[in-house]
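After this line comes subunit A, so read on.
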Amino acid sequence: MIPLSYYLILSATLFAIGTAGVFMRRNLITILLSIEIMLNAVNLSFVAFGRAAGDLDGQIITFFVMTVAAAEAAVGLALVIALFRHKESLNPDAFTSLKW
Partner candidate 1 sequence: MDFTPYLRPAAIGVMIFITFNALIIASAILVLAERKIMGFIQQRYGPYLVGPWGLMQPFADILKLLFKEELRPKGADKWLFTLAPVLAIVTAFVAFATVPFGAQTDLFGLLDEPIKLGISDVNVGVLVVFAVTSMGVYGIVLAGWSSNSKYALFGGLRASAQMISYELAYATSLAAVIMLAGSLSLREVVDRQQGYWDLFGVLPVPKWYVFLQPFGFLIYVIAGVAETNRAPFDFPEAEQELVAGFNTEYSSVRFAMFPQAEYINMVTMSAVATDLFLGGWHGPFLPPEYGWIWFLVKVGLILFAYIWVRWTVPRYRYDQLMTFGWKWLFPAAVLNLIVTAALVLYFNA
Partner candidate 2 sequence: MPETFAFYMFAAIAVGASVLVIGQRNPMYSVLLLIASFGALSGLYIQLDAPFVAVAQIIIYAGAIMVLFLFVVMLLNAPREDAAEWDRTHPLRLPGVTRWGTLLAGLLIVQLAMALGKMSELGAPVAGRSDAATIGSVTELGRSLFTRHTFAFEATSILILVAMIGATVLARREDQ
């Protein structure tokens, strides 16, 4: 039997990996992928807590998280395409024209 804390530690590790990806990577698509990792980590933690509490709400929240992740991935990728058409580059450091 797996204690709840194992699932939570796994979720925290995945979340940390996702955050590290967002900070370290200089490629817009990989940054979006790291955000998806973070959302998945959160989903796992919701389902684990929901199971421990014997409640269905944990699983229901994951549907909404997945839906929001899908919407955000779609709009984010559309933005990436639009940005790429402007500058032919996927590096976020190339889009610093608003920096003072």
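Operating definition for what follows: contacts are C-beta pairs under 8 Å (C-beta built on N, C-alpha and C of every residue); 3 or more make two chains touch, one makes a residue touch a chain; residues count from 1.
Quick note on selection: all candidates are chains of the complex that A comes from, given by their letters.
Since the model is a prediction, treat every value here as computed from it, not as a measurement.
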Problem set entry | Candidate from 1 or 2 that touches subunit A, complex-wide | 2
Problem set entry | Residue ranges of subunit A touching candidate 2 (in the complex, touch as defined) | 1-10, 12-14, 16-18, 20-21, 23-27, 29-30, 32-34, 36-37, 40, 43-44, 47-48, 50-52, 54-57, 59-60, 62-64, 66-75, 77-82, 84-85, 89-91, 93
